[in-house]
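Here it is, the structure, as structure tokens.
One chain of protein is taken out of this complex; the other chains stay put.
Here is chain A:
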């Protein structure tokens, strides 16, 4: 498990997506974390110290795992960069399948009506 700063993490994440284009998956997990063990957290609670929480982001391609902590101050910037990477990389998903289906259905109906009209003409 490699712990990186947010910017190198985003670079490594981009590389991961590139490597898994032909084969493989990318897993990204988000979790609310304070990066402290339960013992430390209990101690901090009893002392009255405020525990600082951050967003833990982990990414893996099945072989290599990278992670980073995003605090409340830089989470807006991180989520914007993260969204850009996803938009650029998730191109294999199907687009507008419903509209294509409708077009196919309409063209089928038109073909059926043509067949019926030609059939009626030949019989007459």
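Rule of thumb we're sticking to: contacts are C-beta pairs under 8 Å (C-beta built on N, C-alpha and C of every residue); 3 or more make two chains touch, one makes a residue touch a chain; residues count from 1.
The definition used in the following text is that contacts and distances are computed from a predicted model.
Per its UniProt record, the hidden chain corresponds to "Signal recognition particle 9 kDa protein" from the list "PIGQ acetylglucosaminyltransferase", "ER membrane protein complex subunit 1", "AP-4 complex subunit epsilon" or "Signal recognition particle 9 kDa protein".
Touch with the chain omitted from the figure is made, among A:1, A:39 or A:93, by A:93.
Counting the whole complex, the residues of chain A in touch with the unshown chain are 17, 20-33, 53-56, 70-72, 75-76, 78-79, 82-83, 86-87, 89-97.
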